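The complex is shown incomplete by one protein chain, all other protein chains being positioned as in the whole.
Chains: A and B, in written order; residue numbering restarts at 1 for each.
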Amino acid sequence: MNNSGAMGRDSAEPLRESEAAGSRGNASAVPHAWSPGEGAVAPLTAARLVLARDLKLAFRKRSQLVQPLAFFAIVTMLFPLGVSPELTRLRPMAAGVLWAAALLSSLLALEMLFRDDAQDGTLEQYALSGSSLTWLLAAKTAAHWLLTGLPLALMAPLAAIALGAPGAALPGILASVAVGTVALSLIGSVGAGLTLGIRRSGALLSLLTLPLEIPVLIFGARATELAIAGEAYGVPLQLLGALAVLGLTLAPLAAAAAVRINLE
Amino acid sequence: MAWTWFHRLASPPHVYRVAGRLTPWLAWPAAVLIVAGLIGGLVLAPPDYQQGEGYRILYVHAPSAWMSLLVYTTMAVAAGVGLIWRMKVAHAVAASCAPIGASFTVAALVTGSLWGAPMWGTYWQWDPRLTSELILLFLYLGYMGLRSAFDDLQRADRVSAVLAIVGVVNVPIIHYSVVWWNSLHQAPSLMRLGKPDMPASMFVPLLMMLAGFTLFFGALLLVRVRGEVLSRERAATWIREALRP
Partner (left out) sequence: MPDLCLKGENVHLWRGDHHVLRGVRFQVEGGECLQLTGANGAGKTTLLRTACGLAYPEGGEITWCGENIRKDMHAFHAQLAYLGHEPPLKAELTARENLYYWVGVRCRVERQELDRALERVGGDHWADRPVRTLSAGQKRRAALAGLTLMRVPLWLLDEPTTNLDVEGQKLVGALIDEHLQAGGVALAAVHHELAVSTGQGLQRMELTVE
(Lines give C-alpha, C1' and ligand atoms only; values in the text may rest on other atoms or scores of the structure.)
Protein backbone atom coordinates (compact mmCIF):
# COMPACT_ATOMS: atom_id res chain seq x y z
CA MET A 1 0.00 0.00 0.00
CA ASN A 2 1.80 3.02 -1.31
CA ASN A 3 1.56 6.13 0.78
CA SER A 4 3.16 8.63 -1.56
CA GLY A 5 0.05 10.11 -3.13
CA ALA A 6 -0.49 13.34 -5.00
CA MET A 7 2.92 14.09 -6.47
CA GLY A 8 2.66 17.25 -8.50
CA ARG A 9 5.21 19.42 -10.18
CA ASP A 10 4.63 23.10 -10.74
CA SER A 11 5.53 23.47 -14.42
CA ALA A 12 9.11 22.62 -13.68
CA GLU A 13 10.13 20.94 -16.90
CA PRO A 14 10.56 23.79 -19.39
CA LEU A 15 11.76 26.16 -16.70
CA ARG A 16 14.55 23.94 -15.46
CA GLU A 17 16.73 24.39 -18.50
CA SER A 18 16.37 28.15 -18.60
CA GLU A 19 16.91 28.39 -14.87
CA ALA A 20 20.02 26.25 -15.10
CA ALA A 21 21.35 28.51 -17.77
CA GLY A 22 20.58 31.54 -15.69
CA SER A 23 21.90 30.32 -12.37
CA ARG A 24 25.51 30.23 -13.40
CA GLY A 25 25.51 33.95 -13.87
CA ASN A 26 23.28 34.48 -10.84
CA ALA A 27 25.75 35.74 -8.26
CA SER A 28 23.10 36.20 -5.56
CA ALA A 29 23.46 35.62 -1.84
CA VAL A 30 24.86 32.14 -2.51
CA PRO A 31 28.28 32.88 -3.95
CA HIS A 32 30.02 29.60 -3.23
CA ALA A 33 30.65 26.25 -4.83
CA TRP A 34 29.61 23.00 -3.27
CA SER A 35 32.52 20.69 -3.60
CA PRO A 36 32.69 19.11 -0.14
CA GLY A 37 36.48 19.20 -0.07
CA GLU A 38 36.64 22.95 -0.03
CA GLY A 39 36.35 24.51 3.38
CA ALA A 40 36.03 21.08 4.96
CA VAL A 41 37.40 20.68 8.41
CA ALA A 42 40.09 18.25 9.58
CA PRO A 43 38.93 15.74 12.22
CA LEU A 44 41.36 17.15 14.75
CA THR A 45 40.00 20.67 14.26
CA ALA A 46 36.44 19.43 14.63
CA ALA A 47 37.42 17.57 17.79
CA ARG A 48 39.18 20.64 19.14
CA LEU A 49 36.05 22.74 18.56
CA VAL A 50 33.86 20.19 20.34
CA LEU A 51 36.26 20.16 23.29
CA ALA A 52 36.38 23.96 23.41
CA ARG A 53 32.62 24.24 23.29
CA ASP A 54 32.06 21.74 26.08
CA LEU A 55 34.60 23.53 28.29
CA LYS A 56 33.04 26.91 27.58
CA LEU A 57 29.56 25.57 28.34
CA ALA A 58 30.72 24.05 31.59
CA PHE A 59 32.23 27.31 32.77
CA ARG A 60 28.97 29.08 32.10
CA LYS A 61 27.30 26.60 34.45
CA ARG A 62 30.07 26.44 37.01
CA SER A 63 27.85 25.46 39.89
CA GLN A 64 27.16 22.10 38.30
CA LEU A 65 30.82 21.20 38.33
CA VAL A 66 30.97 21.28 42.09
CA GLN A 67 28.32 18.64 42.62
CA PRO A 68 30.35 15.50 41.89
CA LEU A 69 33.17 16.83 44.05
CA ALA A 70 30.81 17.54 46.93
CA PHE A 71 29.41 14.05 46.53
CA PHE A 72 32.92 12.62 46.68
CA ALA A 73 33.63 14.50 49.88
CA ILE A 74 30.39 13.42 51.52
CA VAL A 75 30.81 9.76 50.64
CA THR A 76 34.37 9.80 51.94
CA MET A 77 33.11 11.35 55.15
CA LEU A 78 30.57 8.58 55.68
CA PHE A 79 33.27 6.06 56.47
CA PRO A 80 34.86 7.67 59.51
CA LEU A 81 31.36 8.37 60.78
CA GLY A 82 30.27 4.81 60.16
CA VAL A 83 33.40 3.04 61.34
CA SER A 84 35.72 4.91 63.64
CA PRO A 85 37.36 8.31 64.06
CA GLU A 86 40.78 6.78 64.67
CA LEU A 87 43.15 7.44 61.78
CA THR A 88 45.05 4.23 62.53
CA ARG A 89 41.91 2.27 61.77
CA LEU A 90 41.06 4.35 58.74
CA ARG A 91 44.43 4.26 57.04
CA PRO A 92 44.29 0.56 56.01
CA MET A 93 40.99 1.08 54.24
CA ALA A 94 41.68 4.58 52.94
CA ALA A 95 42.54 3.44 49.41
CA GLY A 96 39.39 1.36 49.09
CA VAL A 97 37.18 4.11 50.45
CA LEU A 98 38.72 6.70 48.14
CA TRP A 99 38.23 4.56 45.09
CA ALA A 100 34.70 3.49 45.93
CA ALA A 101 33.83 7.15 46.39
CA ALA A 102 35.61 8.04 43.14
CA LEU A 103 33.68 5.42 41.17
CA LEU A 104 30.38 6.61 42.55
CA SER A 105 31.15 10.28 41.93
CA SER A 106 32.22 9.58 38.37
CA LEU A 107 28.92 7.78 37.84
CA LEU A 108 27.06 10.81 39.09
CA ALA A 109 29.03 13.05 36.76
CA LEU A 110 28.19 10.92 33.74
CA GLU A 111 24.82 12.63 33.59
CA MET A 112 26.43 15.70 32.06
CA LEU A 113 28.27 13.87 29.33
CA PHE A 114 25.67 13.26 26.63
CA ARG A 115 22.29 14.08 28.13
CA ASP A 116 22.05 17.76 27.22
CA ASP A 117 23.40 17.25 23.72
CA ALA A 118 21.02 14.38 23.11
CA GLN A 119 18.03 16.44 24.16
CA ASP A 120 18.66 19.55 22.08
CA GLY A 121 19.73 17.76 18.91
CA THR A 122 23.41 18.61 19.08
CA LEU A 123 24.43 14.96 19.18
CA GLU A 124 22.38 14.39 16.05
CA GLN A 125 24.22 17.20 14.32
CA TYR A 126 27.52 15.59 15.31
CA ALA A 127 26.36 12.31 13.79
CA LEU A 128 25.51 14.20 10.59
CA SER A 129 28.57 16.40 10.51
CA GLY A 130 30.58 14.33 8.05
CA SER A 131 33.32 13.95 10.67
CA SER A 132 33.87 10.71 12.49
CA LEU A 133 31.49 10.53 15.44
CA THR A 134 34.12 8.49 17.28
CA TRP A 135 36.54 11.43 17.29
CA LEU A 136 33.87 13.89 18.40
CA LEU A 137 32.73 11.68 21.27
CA ALA A 138 36.36 11.14 22.28
CA ALA A 139 36.69 14.93 22.43
CA LYS A 140 33.56 15.17 24.59
CA THR A 141 34.91 12.50 26.91
CA ALA A 142 38.22 14.35 27.14
CA ALA A 143 36.36 17.52 28.12
CA HIS A 144 34.38 15.52 30.65
CA TRP A 145 37.55 14.20 32.24
CA LEU A 146 39.07 17.66 32.43
CA LEU A 147 35.92 18.91 34.14
CA THR A 148 35.20 16.03 36.50
CA GLY A 149 38.03 13.49 36.62
CA LEU A 150 40.93 15.86 37.02
CA PRO A 151 39.31 17.88 39.83
CA LEU A 152 38.54 14.58 41.54
CA ALA A 153 42.20 13.60 41.25
CA LEU A 154 43.18 16.91 42.80
CA MET A 155 40.74 16.42 45.65
CA ALA A 156 41.68 12.82 46.35
CA PRO A 157 44.91 13.62 48.24
CA LEU A 158 42.95 15.89 50.58
CA ALA A 159 40.41 13.16 51.25
CA ALA A 160 43.26 10.71 51.77
CA ILE A 161 44.80 12.92 54.43
CA ALA A 162 41.41 13.00 56.16
CA LEU A 163 41.58 9.21 56.20
CA GLY A 164 45.05 9.09 57.71
CA ALA A 165 47.38 9.02 54.72
CA PRO A 166 50.85 10.51 55.20
CA GLY A 167 51.95 13.57 53.22
CA ALA A 168 54.56 11.61 51.28
CA ALA A 169 51.81 9.58 49.68
CA LEU A 170 50.14 12.53 47.97
CA PRO A 171 51.91 12.41 44.57
CA GLY A 172 51.17 8.71 44.27
CA ILE A 173 47.53 9.21 45.19
CA LEU A 174 47.20 12.05 42.69
CA ALA A 175 48.81 10.03 39.91
CA SER A 176 46.75 6.90 40.47
CA VAL A 177 43.43 8.72 40.70
CA ALA A 178 44.27 10.92 37.70
CA VAL A 179 45.05 7.95 35.45
CA GLY A 180 42.19 5.92 36.86
CA THR A 181 39.57 8.61 36.26
CA VAL A 182 40.63 8.72 32.59
CA ALA A 183 39.65 5.05 32.31
CA LEU A 184 36.48 5.70 34.32
CA SER A 185 35.38 8.53 32.02
CA LEU A 186 36.00 6.38 28.96
CA ILE A 187 34.15 3.32 30.26
CA GLY A 188 31.41 5.60 31.52
CA SER A 189 31.00 7.16 28.09
CA VAL A 190 30.01 3.74 26.76
CA GLY A 191 27.40 3.33 29.48
CA ALA A 192 26.11 6.84 28.89
CA GLY A 193 25.84 6.19 25.15
CA LEU A 194 23.91 2.98 25.74
CA THR A 195 21.38 4.56 28.09
CA LEU A 196 20.89 7.78 26.09
CA GLY A 197 17.19 7.49 25.45
CA ILE A 198 16.19 5.98 28.77
CA ARG A 199 14.43 8.11 31.35
CA ARG A 200 15.62 7.85 34.94
CA SER A 201 18.54 5.71 33.87
CA GLY A 202 20.65 6.25 36.99
CA ALA A 203 20.33 2.79 38.51
CA LEU A 204 20.62 1.01 35.17
CA LEU A 205 23.67 3.08 34.28
CA SER A 206 25.33 2.02 37.52
CA LEU A 207 24.48 -1.63 36.92
CA LEU A 208 25.98 -1.48 33.45
CA THR A 209 29.07 0.58 34.17
CA LEU A 210 30.31 -0.52 37.58
CA PRO A 211 31.12 -4.16 36.67
CA LEU A 212 33.15 -2.92 33.71
CA GLU A 213 35.02 -0.52 35.98
CA ILE A 214 36.09 -3.16 38.48
CA PRO A 215 39.55 -3.68 36.97
CA VAL A 216 40.16 0.07 37.29
CA LEU A 217 39.10 -0.12 40.90
CA ILE A 218 41.37 -3.08 41.62
CA PHE A 219 44.51 -1.65 40.05
CA GLY A 220 43.84 1.89 41.19
CA ALA A 221 43.14 0.96 44.78
CA ARG A 222 46.27 -1.17 44.86
CA ALA A 223 48.40 1.69 43.55
CA THR A 224 46.91 4.10 46.07
CA GLU A 225 47.30 1.59 48.88
CA LEU A 226 50.99 1.10 48.07
CA ALA A 227 51.49 4.85 47.87
CA ILE A 228 49.93 5.31 51.30
CA ALA A 229 52.11 2.57 52.70
CA GLY A 230 55.16 4.29 51.23
CA GLU A 231 56.00 1.44 48.89
CA ALA A 232 56.65 1.34 45.15
CA TYR A 233 53.40 1.63 43.21
CA GLY A 234 54.76 1.43 39.68
CA VAL A 235 53.31 -1.94 38.70
CA PRO A 236 49.64 -1.30 39.41
CA LEU A 237 49.99 2.22 38.03
CA GLN A 238 51.26 0.82 34.76
CA LEU A 239 48.40 -1.68 34.63
CA LEU A 240 46.04 1.22 35.26
CA GLY A 241 47.68 3.11 32.43
CA ALA A 242 47.25 0.12 30.16
CA LEU A 243 43.54 0.09 30.95
CA ALA A 244 43.31 3.79 30.17
CA VAL A 245 45.05 3.32 26.82
CA LEU A 246 42.83 0.38 25.95
CA GLY A 247 39.80 2.44 26.86
CA LEU A 248 41.06 5.32 24.75
CA THR A 249 41.21 3.15 21.65
CA LEU A 250 38.01 1.15 22.12
CA ALA A 251 35.56 3.12 24.23
CA PRO A 252 34.80 6.00 21.83
CA LEU A 253 34.09 3.44 19.10
CA ALA A 254 31.60 1.60 21.27
CA ALA A 255 30.07 4.85 22.48
CA ALA A 256 29.65 6.09 18.89
CA ALA A 257 27.98 2.81 17.90
CA ALA A 258 25.62 3.05 20.86
CA VAL A 259 24.79 6.71 20.14
CA ARG A 260 24.07 6.00 16.47
CA ILE A 261 21.70 3.23 17.41
CA ASN A 262 19.90 5.48 19.85
CA LEU A 263 19.56 8.17 17.19
CA GLU A 264 17.89 5.84 14.71
CA MET B 1 25.69 -19.73 -3.97
CA ALA B 2 27.17 -19.28 -0.52
CA TRP B 3 24.95 -16.37 0.44
CA THR B 4 21.65 -18.13 -0.17
CA TRP B 5 22.17 -20.58 2.68
CA PHE B 6 23.21 -17.71 4.90
CA HIS B 7 20.03 -15.81 4.14
CA ARG B 8 17.92 -18.92 4.47
CA LEU B 9 19.50 -19.47 7.85
CA ALA B 10 18.28 -16.04 8.79
CA SER B 11 14.68 -16.58 7.80
CA PRO B 12 12.45 -16.98 10.85
CA PRO B 13 10.17 -19.73 9.51
CA HIS B 14 13.18 -21.79 8.49
CA VAL B 15 14.79 -21.35 11.88
CA TYR B 16 11.53 -22.24 13.60
CA ARG B 17 11.27 -25.50 11.67
CA VAL B 18 14.90 -26.53 11.94
CA ALA B 19 15.08 -25.70 15.64
CA GLY B 20 12.07 -27.86 16.31
CA ARG B 21 13.54 -30.81 14.45
CA LEU B 22 16.99 -30.45 15.99
CA THR B 23 15.91 -30.23 19.63
CA PRO B 24 15.49 -33.96 20.36
CA TRP B 25 18.90 -34.64 18.80
CA LEU B 26 20.46 -32.47 21.48
CA ALA B 27 18.12 -33.15 24.37
CA TRP B 28 18.41 -36.94 24.52
CA PRO B 29 22.20 -37.17 24.33
CA ALA B 30 22.31 -34.39 26.94
CA ALA B 31 20.10 -36.40 29.29
CA VAL B 32 22.18 -39.54 28.81
CA LEU B 33 25.49 -37.76 29.34
CA ILE B 34 24.30 -35.93 32.43
CA VAL B 35 22.88 -39.06 34.03
CA ALA B 36 26.04 -41.01 33.22
CA GLY B 37 28.21 -38.18 34.45
CA LEU B 38 26.29 -37.92 37.70
CA ILE B 39 26.52 -41.63 38.34
CA GLY B 40 30.19 -41.59 37.48
CA GLY B 41 30.93 -38.56 39.59
CA LEU B 42 28.68 -39.00 42.59
CA VAL B 43 28.93 -42.75 42.93
CA LEU B 44 31.76 -44.33 41.03
CA ALA B 45 34.65 -41.88 41.30
CA PRO B 46 37.01 -42.30 44.25
CA PRO B 47 37.05 -39.73 47.06
CA ASP B 48 39.60 -36.90 46.81
CA TYR B 49 42.60 -37.47 49.08
CA GLN B 50 42.31 -33.96 50.46
CA GLN B 51 38.59 -33.16 50.52
CA GLY B 52 37.00 -36.59 50.90
CA GLU B 53 33.48 -36.86 49.58
CA GLY B 54 32.73 -33.14 49.70
CA TYR B 55 34.44 -32.37 46.42
CA ARG B 56 31.76 -34.15 44.41
CA ILE B 57 29.77 -30.98 44.01
CA LEU B 58 32.50 -30.09 41.53
CA TYR B 59 30.58 -32.19 39.03
CA VAL B 60 27.80 -29.63 39.01
CA HIS B 61 29.83 -26.57 39.91
CA ALA B 62 32.50 -26.75 37.22
CA PRO B 63 30.14 -27.36 34.29
CA SER B 64 27.85 -24.57 35.53
CA ALA B 65 30.74 -22.13 35.68
CA TRP B 66 32.00 -23.22 32.30
CA MET B 67 28.53 -22.83 30.80
CA SER B 68 28.02 -19.39 32.28
CA LEU B 69 31.04 -18.23 30.26
CA LEU B 70 30.17 -20.20 27.14
CA VAL B 71 26.65 -18.81 27.10
CA TYR B 72 27.90 -15.25 27.48
CA THR B 73 30.26 -15.75 24.57
CA THR B 74 27.48 -17.28 22.47
CA MET B 75 25.25 -14.37 23.37
CA ALA B 76 27.89 -11.85 22.35
CA VAL B 77 28.64 -13.61 19.06
CA ALA B 78 24.95 -13.86 18.19
CA ALA B 79 24.46 -10.22 19.12
CA GLY B 80 27.42 -9.25 16.97
CA VAL B 81 26.06 -11.16 13.99
CA GLY B 82 22.71 -9.48 14.45
CA LEU B 83 24.33 -6.07 14.72
CA ILE B 84 26.62 -6.32 11.71
CA TRP B 85 24.45 -8.27 9.30
CA ARG B 86 21.12 -7.02 10.64
CA MET B 87 19.74 -10.53 11.16
CA LYS B 88 16.65 -10.55 13.32
CA VAL B 89 17.04 -14.20 14.26
CA ALA B 90 20.53 -13.61 15.66
CA HIS B 91 19.07 -11.05 18.04
CA ALA B 92 16.43 -13.59 19.07
CA VAL B 93 19.23 -16.04 19.88
CA ALA B 94 21.06 -13.47 21.98
CA ALA B 95 17.90 -12.59 23.87
CA SER B 96 17.22 -16.26 24.55
CA CYS B 97 20.74 -16.86 25.86
CA ALA B 98 20.65 -14.31 28.63
CA PRO B 99 18.30 -15.92 31.16
CA ILE B 100 19.93 -19.32 30.57
CA GLY B 101 23.37 -17.90 31.20
CA ALA B 102 22.23 -16.04 34.29
CA SER B 103 20.76 -19.26 35.67
CA PHE B 104 24.01 -21.13 35.10
CA THR B 105 25.84 -18.34 36.88
CA VAL B 106 23.54 -18.54 39.88
CA ALA B 107 23.97 -22.32 39.90
CA ALA B 108 27.74 -21.91 39.86
CA LEU B 109 27.58 -19.44 42.73
CA VAL B 110 25.28 -21.58 44.85
CA THR B 111 27.21 -24.79 44.28
CA GLY B 112 30.48 -22.97 44.83
CA SER B 113 29.21 -21.58 48.09
CA LEU B 114 27.95 -25.00 49.22
CA TRP B 115 31.26 -26.56 48.25
CA GLY B 116 33.33 -24.11 50.22
CA ALA B 117 31.10 -24.02 53.30
CA PRO B 118 32.41 -27.14 55.04
CA MET B 119 35.99 -26.11 54.41
CA TRP B 120 35.68 -22.41 55.21
CA GLY B 121 33.08 -22.51 57.93
CA THR B 122 31.17 -19.73 56.15
CA TYR B 123 28.98 -19.70 53.06
CA TRP B 124 31.02 -17.09 51.24
CA GLN B 125 34.62 -16.25 50.64
CA TRP B 126 36.06 -13.79 48.16
CA ASP B 127 37.60 -16.56 46.14
CA PRO B 128 38.66 -15.39 42.66
CA ARG B 129 36.41 -17.82 40.81
CA LEU B 130 33.34 -17.00 42.88
CA THR B 131 34.04 -13.28 42.65
CA SER B 132 34.36 -13.50 38.88
CA GLU B 133 31.11 -15.43 38.70
CA LEU B 134 29.40 -12.80 40.79
CA ILE B 135 30.60 -10.04 38.47
CA LEU B 136 29.46 -12.12 35.49
CA LEU B 137 26.03 -12.35 37.08
CA PHE B 138 25.91 -8.56 37.22
CA LEU B 139 26.90 -8.41 33.56
CA TYR B 140 23.97 -10.67 32.72
CA LEU B 141 21.58 -8.67 34.87
CA GLY B 142 22.81 -5.48 33.24
CA TYR B 143 22.20 -6.92 29.78
CA MET B 144 18.70 -8.05 30.66
CA GLY B 145 17.97 -4.76 32.40
CA LEU B 146 19.10 -2.75 29.39
CA ARG B 147 16.93 -4.84 27.08
CA SER B 148 13.84 -4.34 29.16
CA ALA B 149 14.37 -0.58 29.35
CA PHE B 150 13.46 -0.08 25.70
CA ASP B 151 9.94 -0.21 24.30
CA ASP B 152 11.14 -0.55 20.73
CA LEU B 153 12.33 -4.14 20.32
CA GLN B 154 14.68 -3.35 17.47
CA ARG B 155 16.47 -0.68 19.45
CA ALA B 156 16.62 -2.94 22.49
CA ASP B 157 18.23 -5.63 20.34
CA ARG B 158 20.84 -3.35 18.86
CA VAL B 159 21.78 -1.42 21.97
CA SER B 160 22.11 -4.56 24.07
CA ALA B 161 24.20 -6.08 21.29
CA VAL B 162 26.78 -3.32 21.77
CA LEU B 163 26.71 -4.00 25.50
CA ALA B 164 27.19 -7.74 24.98
CA ILE B 165 30.21 -7.16 22.76
CA VAL B 166 31.74 -4.66 25.19
CA GLY B 167 31.07 -7.15 27.99
CA VAL B 168 32.69 -10.10 26.28
CA VAL B 169 35.84 -8.08 25.63
CA ASN B 170 35.92 -7.08 29.28
CA VAL B 171 35.33 -10.53 30.78
CA PRO B 172 38.96 -11.70 30.42
CA ILE B 173 40.21 -8.34 31.72
CA ILE B 174 37.90 -8.52 34.72
CA HIS B 175 38.88 -12.12 35.41
CA TYR B 176 42.58 -11.34 35.23
CA SER B 177 42.25 -8.36 37.55
CA VAL B 178 40.22 -10.39 40.07
CA VAL B 179 42.80 -13.20 40.06
CA TRP B 180 45.57 -10.60 40.49
CA TRP B 181 43.66 -8.97 43.35
CA ASN B 182 43.11 -12.24 45.08
CA SER B 183 46.75 -13.26 44.78
CA LEU B 184 47.84 -10.15 46.63
CA HIS B 185 46.15 -11.26 49.79
CA GLN B 186 46.37 -14.76 51.19
CA ALA B 187 42.63 -15.32 51.28
CA PRO B 188 41.40 -18.91 51.25
CA SER B 189 40.81 -20.20 47.78
CA LEU B 190 38.44 -22.86 46.68
CA MET B 191 39.40 -25.41 44.16
CA ARG B 192 42.90 -26.59 44.77
CA LEU B 193 42.16 -30.04 43.52
CA GLY B 194 45.04 -31.89 41.98
CA LYS B 195 43.85 -31.09 38.53
CA PRO B 196 46.82 -32.35 36.52
CA ASP B 197 46.90 -35.47 38.66
CA MET B 198 43.19 -36.16 38.40
CA PRO B 199 42.74 -39.88 37.74
CA ALA B 200 40.63 -40.87 34.76
CA SER B 201 37.80 -42.11 36.94
CA MET B 202 37.44 -38.56 38.28
CA PHE B 203 38.11 -36.80 35.02
CA VAL B 204 35.86 -38.71 32.65
CA PRO B 205 32.60 -38.05 34.51
CA LEU B 206 33.58 -34.39 34.60
CA LEU B 207 33.98 -34.34 30.84
CA MET B 208 30.66 -36.10 30.45
CA MET B 209 28.98 -33.48 32.61
CA LEU B 210 30.58 -30.71 30.62
CA ALA B 211 29.45 -32.21 27.33
CA GLY B 212 26.01 -32.96 28.74
CA PHE B 213 25.56 -29.42 30.01
CA THR B 214 26.64 -28.01 26.66
CA LEU B 215 24.13 -30.13 24.77
CA PHE B 216 21.49 -29.26 27.34
CA PHE B 217 22.19 -25.58 26.74
CA GLY B 218 21.87 -26.20 23.00
CA ALA B 219 18.52 -27.90 23.37
CA LEU B 220 17.21 -25.29 25.80
CA LEU B 221 18.41 -22.52 23.50
CA LEU B 222 16.59 -24.01 20.53
CA VAL B 223 13.35 -24.24 22.50
CA ARG B 224 13.67 -20.66 23.70
CA VAL B 225 14.63 -19.35 20.25
CA ARG B 226 11.50 -20.93 18.80
CA GLY B 227 9.41 -19.19 21.42
CA GLU B 228 11.24 -15.92 20.82
CA VAL B 229 10.76 -16.17 17.05
CA LEU B 230 7.04 -16.85 17.50
CA SER B 231 6.68 -13.86 19.75
CA ARG B 232 8.57 -11.53 17.41
CA GLU B 233 6.86 -12.68 14.24
CA ARG B 234 3.35 -12.85 15.67
CA ALA B 235 2.02 -10.52 12.99
CA ALA B 236 3.47 -12.53 10.12
CA THR B 237 1.44 -14.85 7.89
CA TRP B 238 3.64 -17.93 8.11
CA ILE B 239 2.78 -18.37 11.79
CA ARG B 240 -0.66 -19.78 11.11
CA GLU B 241 0.75 -22.47 8.84
CA ALA B 242 3.52 -23.36 11.22
CA LEU B 243 1.20 -23.73 14.20
CA ARG B 244 -1.26 -25.94 12.41
CA PRO B 245 -1.41 -29.23 14.35
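Following the convention adopted for this analysis, a contact is a pair of C-beta atoms (placed from the backbone, for glycine too) under 8 Å apart; a residue touches a chain by one contact, two chains touch by 3 or more.
Source: prediction; values computed, not measured.
Novice: Of the listed residues A:V75, A:L113 or A:L136, which contacts the missing chain in the full complex?
Specialist: Looking across A:V75, A:L113 or A:L136, the contact with the absent chain belongs to A:L136.
Novice: With the full complex in mind, choose from A:V50, A:A138, A:L226 or A:A251 the residue touching the hidden chain.
Specialist: Checking each option in A:V50, A:A138, A:L226 or A:A251, the one touching the absent chain turns out to be A:V50.
Novice: Could you list which residues of subunit A touch the chain missing from the display?
Specialist: Given the touch definition above, subunit A has residues 1-12, 15-16, 19-20, 23, 26, 28-30, 32-36, 39-41, 46, 49-50, 52-53, 56-57, 60-61, 116, 120-122, 124-132, 136, 263-264 touching the missing chain.
Novice: Tell me which stretches of subunit B touch the chain missing from the display.
Specialist: Missing-chain contacts on subunit B: residues 86, 151-154, 235.
Basically, only the chains that are shown with their structure count from here on.
Novice: Please tell me the distance, in whole Å, between the geometric centres of subunit A and subunit B computed from their C-alpha atoms.
Specialist: Inter-chain centre distance comes to 33 Å.
Novice: Could you please specify the touching residues of subunit B with respect to subunit A in the complex?
Specialist: 135, 138-139, 141-142, 145-146, 149-150, 155, 158-159, 162-163, 165-167, 169-170, 173-174, 176-178, 180-181, 184
Novice: Could you list, by residue number, the parts of subunit A that touch subunit B in their complex?
Specialist: Per the stated touch rule, the residues are 190, 194-195, 197-198, 201, 204, 207-208, 210-212, 214-215, 218-219, 222, 239, 243, 246, 250, 254, 257-258, 261-262, 264.
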